[in-house]
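With one protein chain withheld, the remaining protein chains of the complex are depicted in position.
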Amino acid sequence: MSTYDASFRVWRGDTGGGELTDFTVEVNDGEVVLDIIHRLQATQAPDLAVRWNCKAGKCGSCSAEINGRPRLMCMTRMSVFDPADVITVTPLRAFPVVRDLVTDVGFNYTKAREVPAFVPPKGVAPGEYRMQQIDVERSQEFRKCIECFLCQDTCHVVRDHEENKGAFAGPRFLMRVAELDMHPLDAASEAGLDRKATAQDEHGLGYCNITKCCTEVCPEHIKITDNALIPLKERAADRKYDPLVWLGSRIRRRDS
Amino acid sequence: MTQLERQQWDVVVVGAGGAGLRAAIEARERGARTAVICKSLFGKAHTVMAEGGIAASMGNVNSGDNWQVHFRDTMRGGKFLNQWRMAELHAREAPERVWELETWGALFDRTADGRISQRNFGGHEYPRLAHVGDRTGLELIRTLQQKIVSLQQEDKKEFGDYEARLKVFQECTVTRVLKEDERVSGAFCYERESGRFFVLEAPAVVLATGGIGKSFKVTSNSWEYTGDGHALALLAGAPLLNMEFVQFHPTGMVWPPSVKGILVTESVRGDGGVLRNSEGKRFMFDYVPDVFKEKYAESEEEGDRWYEDPDHNRRPPELLPRDEVARAINAEVKAGRGTPHGGVFLDVSTRMPAEVIRRRLPSMYHQFKELADVDITAEAMEVGPTCHYVMGGIAVESDTAAARGVPGLFAAGEVAGGMHGSNRLGGNSLSDLLVFGRRAGLHAAEYAASLAARPAVDEIQIDTAAAEALRPFSAEAPEDGSPVENPYTLHQELQQAMNDLVGIIRREGEMHQALRKLAELRMRARRAGVEGHRQFNPGWHLALDLRNMLLVSECVARAALERTESRGGHTREDWPSMDRAWRRVNLLCHLADPTEGLAPPDSERGQIRLVREETDPIRADLLSLFEKEELVKYLAEEELYE
């Protein structure tokens, strides 16, 4: 078992300002960045604020930026760094800072509320739901999401443009729209809600320029861009930019 | 008098895991204005870590299943110590609770005919666990979270305010349940972000705070599991039940050290994984206890055939209840047949194609790949026991989930005791959350509505609670010159002591030692000091949580010392067998300290008083579900003749 001293630069501060603070801290075999942050808390900076829960990559709490890249601290192994590296840890830079490594992620909860919930099909009693595995698999991929909000953090639409936060739901919640639109039993359209069109009209799908940073950072390896955002763009195009499909849906609606 | 923010609600739910959210949904749907308060962000609760599935006898895969079989399995798994009425309600209501999740948008894995697929698990006679790969807990929490959001969307339409009738206070902690005389009147809380105090005035409080695993060093539990609800109930005057029963999950990661304890789901064994020692032997065949002899395979060939043909073969002993497997692994390692890092081998790589492993156990595959650099499709995992679940908890009325002795206090989920007896079956916790979460929410709402006048909040209690919460900031170095205590150090010492002295195998002398250590830590914890200010200060938060962990740890140690037998999650080296006379005995922990934890505790006697209580006899029609020969093994003579 080998041990060495690593150089860390951790952002410390709050809404009033702050700075990168240097620490020298022990690192042991098999440790992850979160272990090191905990060691700093226990030995050098007891009030260092950090969010974490499960430490197993399942809850999505310990999101931060390590050497400038959005990552889960519990899933970033120290062995990927050279012992001579200086490792910089900062809070997520797309959200308002609270203290040290903790940011206000309220933006995401606001957006979550703006996506209309699953609409249960009328006349199907609990226990009577029948769905085929191949029909649920697409939505199941998106439901792997642990809501770490790294995709929301890295997305330049809001990261670099605070003013877009009102209009843009972000990759996580556009993916939620896609998940519901692909749900085999969602009855939104029967209730008069067109998720395909509202993805663009209300959740800002058009802001996405599919530069795939969300997919790059996803710790669950969900193919957000290829499987959720682009299919959603195509579905929106069905509704809004494809006269044949548009006409067809018009005629069918009149029939029923 | 402290000036702080106050809000009035009908029901306050403490904890936003499966039980808390299910309780909140029910209370809100019954018309109660409901507040949920949780230590983490909304949707991050420990429930997300549940992997295997939700046990419910829907009979989708094997139509022989029904609630009676589920009830039987639950009682057997708990070695008949379960509150049988809870086990009955649980088995009866679990299918409805699962089906209702589908109407809220949950997407479980499917059978070929489109119904919810169910998988095998330890101790369950039939494939019974509704699941989504190995991330069922995430699906559960997300579904409940999204149901809460949908209720808030309804309120937004009706009242123009998302939070008119249902609000989540995230990253807030409750430090005291407030009472007027005997009855609950509210909760004293602080907001982690700002450190500000506030009071939620409510006649009904539902505790759904989960477990106590963070008192142990090797644990699968997250930081939140500091026994808050257990301690809040104790401090409010409610007793805890059978706290000696702590489940050590047989398969936690053992390497590298920083992830030691992280769970390896039981589905690995349910889907065909086998346990081997360093000599390559499938040792579980040597550890089938007498009470289970007829139910498990006697040869590897028979065990292997069972996966394909469960009706004509008996299941392999890797699928024994968790307590048996954990003890077996412990014994193998002790006998020198362990792996290099002190565990045993759990192997799926030689039993399933890589493609199937990646599909059925995706998060296990990633967990080992990314944290341990082990490819489970090519090599065996190293696993060992890890503290996973506490069967003991707040003593509640079976039907209403009301805590005994404190009107207005309810408890559901892991924090409530009784349902699982001495050992919980895998899959039964998620169904427990749903069944009793709903019942707690329902009865809390009814109780709140039934009151003519609301209990008033006592100002002195608020001031006292505020002073208690601020104490770590004014901790002074003791006169003998020793320094202010570091809460992190205290926590590490507590974890080490509980792990070593009140762990998986217990001995009388060690538990006395543990009680002495706990007394020492209690004294030192009063001197725990923190640096910095109140805004998002983890050192301060830990200092406050220490009170709860110390209280709960003492319950575990005292009850474990008292029970002179081995049963389920309580194994005494000096009392190695199960004693039928103990089956009817429940151990209740009461707070002994009349100042409710405020005065410096007496180091000898501690804070906990134990009371023995005899349980109600099991109802005759439930008893008749078992064969007489089986009952003889568990029940005392006089119970059998009644």
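Order as written gives the chain letters A and B; numbering starts at 1 within each chain.
By our rule, a contact is a pair of C-beta atoms (placed from the backbone, for glycine too) under 8 Å apart; a residue touches a chain by one contact, two chains touch by 3 or more.
Definition applied: contacts and distances are computed from a predicted model.
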Omitted chain (choose from "Transcriptional regulator PadR-like family protein", "ABC transmembrane type-1 domain-containing protein", "ATP-binding cassette domain-containing protein" or "Integral membrane protein") - UniProt protein name: "Integral membrane protein"
Candidates A:76, A:90 or A:140 - the one touching the absent chain: A:90
Of B:29, B:163, B:531 or B:630, the residue in touch with the unshown chain: B:163
Chain A, residues in touch with the chain not shown (by the definition above): 11, 13, 15, 17-20, 65, 67-70, 85, 88, 90-91, 93-97, 103-104, 106-107, 109-110, 113, 132, 134-135, 153-154, 156-157, 159-166, 182, 184, 204, 206-213, 216-217, 226, 230-231, 233-238, 240-242
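By our rule, only the chains that are shown with their structure count from here on.
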Touching residues (chain side chain B, partner chain A) in the complex: 40-44, 46, 48-49, 58, 95-96, 99-100, 102-105, 107, 109-110, 113-115, 117, 132-133, 135, 138-139, 142, 146-147, 149-150, 152-153, 156, 162, 193, 222-224, 255-259, 262-263, 363, 366-367, 370-372, 486-489, 492, 530-533, 535-540
Chain B partner contacts - residues on chain A that touch it in the complex: 14, 28-32, 35, 41-43, 46-61, 75, 77, 98-100, 102, 104-105, 109, 112-113, 116-118, 120, 126-127, 129-133, 136, 139-140, 143-147, 180, 183, 186, 221
